[in-house]
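If you scroll down you'll find the structure; I have some questions about it.
Missing here is one protein chain; the remaining ones are kept as they sit in the complex.
Naming follows writing order (A, B and C), and every chain is counted from residue 1.
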Amino acid sequence: MTRPLRVAMIGYGFMGAAHSVGWRQAPRVFGLPAEVEMAVVVGRNGKAVAEAATQWGWQESATDWREVIGRDDIDIVDIVTPGDSHAEIAIAALEAGKHVIVEKPLSNTVAEGEAMADAAARAAERGVKSMVGFTYRRVPAVTLLRDLIAEGKIGRIHRVRASYQQDWLVDPAAPLSWRLQKELAGSGALGDIGAHAIDLTQFVTGQSVDRVSGTIDTIIAERPLADGSGTGSVTVDDIALFTGRLSGGALASFDASRFATGRKNALAIEVSGEFGALAWNFEDLNSLQYYDGTADSRAQGFAQILVTEPVHPYVSAWWPAGHMLGYEHGFTHQVVDLVGAIADGAPLHSSFEEGLGVQRVLDAVERSSAAESAWVETRSAVAV
Amino acid sequence: MTRPLRVAMIGYGFMGAAHSVGWRQAPRVFGLPAEVEMAVVVGRNGKAVAEAATQWGWQESATDWREVIGRDDIDIVDIVTPGDSHAEIAIAALEAGKHVIVEKPLSNTVAEGEAMADAAARAAERGVKSMVGFTYRRVPAVTLLRDLIAEGKIGRIHRVRASYQQDWLVDPAAPLSWRLQKELAGSGALGDIGAHAIDLTQFVTGQSVDRVSGTIDTIIAERPLADGSGTGSVTVDDIALFTGRLSGGALASFDASRFATGRKNALAIEVSGEFGALAWNFEDLNSLQYYDGTADSRAQGFAQILVTEPVHPYVSAWWPAGHMLGYEHGFTHQVVDLVGAIADGAPLHSSFEEGLGVQRVLDAVERSSAAESAWVETRSAVAV
Amino acid sequence: MTRPLRVAMIGYGFMGAAHSVGWRQAPRVFGLPAEVEMAVVVGRNGKAVAEAATQWGWQESATDWREVIGRDDIDIVDIVTPGDSHAEIAIAALEAGKHVIVEKPLSNTVAEGEAMADAAARAAERGVKSMVGFTYRRVPAVTLLRDLIAEGKIGRIHRVRASYQQDWLVDPAAPLSWRLQKELAGSGALGDIGAHAIDLTQFVTGQSVDRVSGTIDTIIAERPLADGSGTGSVTVDDIALFTGRLSGGALASFDASRFATGRKNALAIEVSGEFGALAWNFEDLNSLQYYDGTADSRAQGFAQILVTEPVHPYVSAWWPAGHMLGYEHGFTHQVVDLVGAIADGAPLHSSFEEGLGVQRVLDAVERSSAAESAWVETRSAVAV
Partner (left out) sequence: MTRPLRVAMIGYGFMGAAHSVGWRQAPRVFGLPAEVEMAVVVGRNGKAVAEAATQWGWQESATDWREVIGRDDIDIVDIVTPGDSHAEIAIAALEAGKHVIVEKPLSNTVAEGEAMADAAARAAERGVKSMVGFTYRRVPAVTLLRDLIAEGKIGRIHRVRASYQQDWLVDPAAPLSWRLQKELAGSGALGDIGAHAIDLTQFVTGQSVDRVSGTIDTIIAERPLADGSGTGSVTVDDIALFTGRLSGGALASFDASRFATGRKNALAIEVSGEFGALAWNFEDLNSLQYYDGTADSRAQGFAQILVTEPVHPYVSAWWPAGHMLGYEHGFTHQVVDLVGAIADGAPLHSSFEEGLGVQRVLDAVERSSAAESAWVETRSAVAV
């Protein structure tokens, strides 16, 4: 084996913690085809990032991402900064020949996403790998859902019903955080959680959302300022309802909301096909619902598959049959897949191009909403 | 007690069977404030309607509905004919001073519905009662859902998510029935099942859907003719996806589909409010899901209420606690409510005006779909 | 067709209401092979029974069951009196050549049950039919469960887990009703609800419970008298836990309790076999859970079959696909099966012999409990 793959992580918020778990666990739980070292974590505040390095197990910390990207001993750059800096860092890293993971969303704008996808395509010609961190794809139940569709188990797809329901904005006394201000957050429920519903739909069906008609709305438009000095305006959406036309012809409905009282993290998808249906909900993470329309007509029903058996994706490396996985396992699987692609040339999904596809849909929903919800093309933003 | 209320039922298809159960069971199970007699069932085919009378327990049969409506011994007219004849029969009956139930939909067009609502309003001044047969309202779990909202248990309504999923058109070899031809059926999934989702939404929230943006579509557009002579075109929708703006300001999403593989009769609604949420699904008929956001913060979750206790609406007349009710019980409750209104002046909901409200939404969805899904007012049809 | 089958019902409590629904609905919903007439209902209190006749639709009432059983115009005797009178009435009716339904339990003692089974066997030689009213067998989901086992779908049976959970005695202030006094009720949770769990087990497996080891207990032994004059002793069990050895060799566990807080009517059974498993719970009446261990290994899970399709037992006579049935439909199916057996010679299950089999198990559980829970034979009562 050659020298270890050495990783630099840029950024260190909540997502930094989750990505660190992935880097820490993957080599120990899975037999990776290359060694991995958590080399350096980068942040602007030197003291804080040094503490993060200690806390999460990075060998060192640094404050200048450009300098780190330029180091010869770094092979992989993992970007977990806010979305507005993704393009600059990722393009620089790719041009420096580093493999790149960027946390979702790929970017805050379609234009940036296009530049990133171009950079990734050029880098790929030199063998450089890149991916967007859509870790929900790598939940075993979701990967299995995709596999069963790809094998034709449910046949032609007739409809998709996708949603992401949360309830953390129900309380009108919740203060006006940065996530509710457009200049800081870019988008609200649509971009933050709706993006996952879109990505899952495109991932599991293998189809693109080509047109959309939708509405975004703000249910509580005025909230108290955190410092108690009065109130301020919520300038992002907190609910997004839209319909998409898939490239295969079917309609898909989407619903992203932070006012779904009682729903904590209900990312859900149901795909209905000519021979069956498949459904999944993050709140029941390890289960896949499968309706087999070809079974004995008296015995058809949605089966709750516990996706915890050795025959299921990613599972055999973990525990014996029947042991539940949790949220952060997707981050470990993401590392497994990237390292496999780098070291063994294994196929890798959730490319920058796919991340750009999600951004295009998000952008189109906003344009449709602004146009009285009339249908718009997801690709037309460029041309206009 | 005065003489019994004598009922004439016009029509005798599947709905005739269900209504007959209601008339037969209500007096025996509930202590009605007036006696009821199943006097006469009316149909064009004399032999068939005579058999229906025997089968379902009507005292006699007849072939001329006008003649029956004119009889002095008839007090209540129950209309279960196809939608295109509802207006003519119902208006005639109301003008003849008969109380009227008309099976949903109120009518096939908004114009007819308006004429019917006018007739009902005029008749009401003379003490004549009328109602549309939205029996799902009278499922105990749904009535309880409405009651809890009306009492303020979930506070201000933030969103509604309503759907009606079936799968009976998934098979592409299913023949072109009359239900799939616009000239005969009037509408497809939208009018037949989407109407229930709209009515439930308006009923339980006490709000109207004032604007809509929507799409109707036909997933399989060509089907074999039943006689094997080739294929014909499906001219109604088999999926309808739309968003409505409620009079209280919230958004409601709607999804009606006959291609939801594995979903047999999944009429479902979830109402999210500032203090909690309530959800119901016909496939779990006797349960109501209730999230109480005011409970101990560690103990909040959707409670599955078995709506089978004596404290629940309609239940105490049936069986001891914990005994399940079925689909047709709603038809019995409908009779109970109508007879109570006639004999005791008890309040009665699902008026013709409410039925017209549903027709207006259906009409608006079709207009929106034809206008690239842009938003339209549900009341503007009249003005245009 | 010959003259109608005329029915006399002896008794008119809660079960009388349920049986009346069965007699009233069966001829109207199903195409029975013989006409049925609700001739006479019998009770000791002339005024009360006359009211019951009017309420439930019996042609006449009477106060002397012996006289009624002697009438030539009566073909079927339906016995819904308390258990201590079952033997006398049923044996007299059978000897008079009447077909007999007796509500469960067959009898209060094994000795009475044996006499009844003997009488039924003798009557059967003359073509007289008899059955015990175990209506849960005739819930479509339960009949389907039985059918799938009989077809070998789950292979050899390895274990059964049966229970009946209620919570109506949780409140210590609930008064000392007659159901809690042994001299009136005979038995408590064991006989009243545990009997259903035993019957379902023997019915769906086609095997008998041959030995048992069990414990019965009284959780709250002293309760207020209803008249407020003090307290009295509860002299029946309110929980029964026992294990049975099936004739096929497997173990079955049983749990009957009236202290299962929050469980309203949770009669549940799970049968595990070498090729799969089947499970049902009354609180989800229309669903059957089926685990098919022969399916694709990645796609195995408990399927929730909605037993509401025309291919399912009893369903096609009712409503279109996907419409829920309720508790009382089992009473209608019971009438359908009995009339089919009488008029067409169709096979009929839940014989007196089968009812006696349940009584023997109940008796054995009490004997085991009294013997420090040591195993006892269910048939040994006779020998001792």
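Observations
Rule of thumb we're sticking to: a residue touches a chain if its C-beta (ideal position, glycine included) is under 8 Å from a C-beta of that chain, and two chains touch if they have at least 3 such contacts.
This structure is a prediction, so every number in the text was calculated from the model and none was measured.
Note that the undisplayed chain, when the full complex is considered, contacts A, B, C. Contact with the omitted chain, checked across C:A39, C:A53, C:A119 or C:I154, is made by C:I154. Residue in contact with the omitted chain (choice from A:L148, A:L325 or A:A374): A:L325. When the full complex is taken into account, the listed residue touching the unshown chain is C:V170, out of C:A34, C:V170 or C:A317.
Only one residue in the set B:F203, B:F259, B:F302 or B:W319 touches the chain that does not appear here, and it is B:F302.
Within chain A, the residues in touch with the undisplayed chain are 14, 17-18, 20-21, 24-25, 28-29, 55-57, 166, 168, 264-265, 282-286, 306, 308-309, 319-329.
Along chain B, the points of touch with the absent chain fall at residues 144, 147-148, 153, 287-288, 290-292, 295, 297-306, 309, 311-312. Interface residues of chain C facing the missing partner chain: 154, 158-159, 161, 167, 170-172, 213, 215, 217, 219, 239, 241, 243, 250-251, 253, 255, 257, 259-263, 270, 272-277, 291, 293, 300-302, 371-375.
We take it that only the chains that are shown with their structure count from here on.
Interface chain A/chain B: over half of the residue numbers present appear on both copies, so the contact uses mostly the same residues. Inter-chain spacing, taken between the CA centroids of chain A and chain C, is 54 Å.
Our note on geometry: chain A versus chain B, Cα centroid distance of 42 Å, whole angstroms. Multi-chain contact residues of chain A, defined as those touching 2 or more other chains: 291, 300-302.
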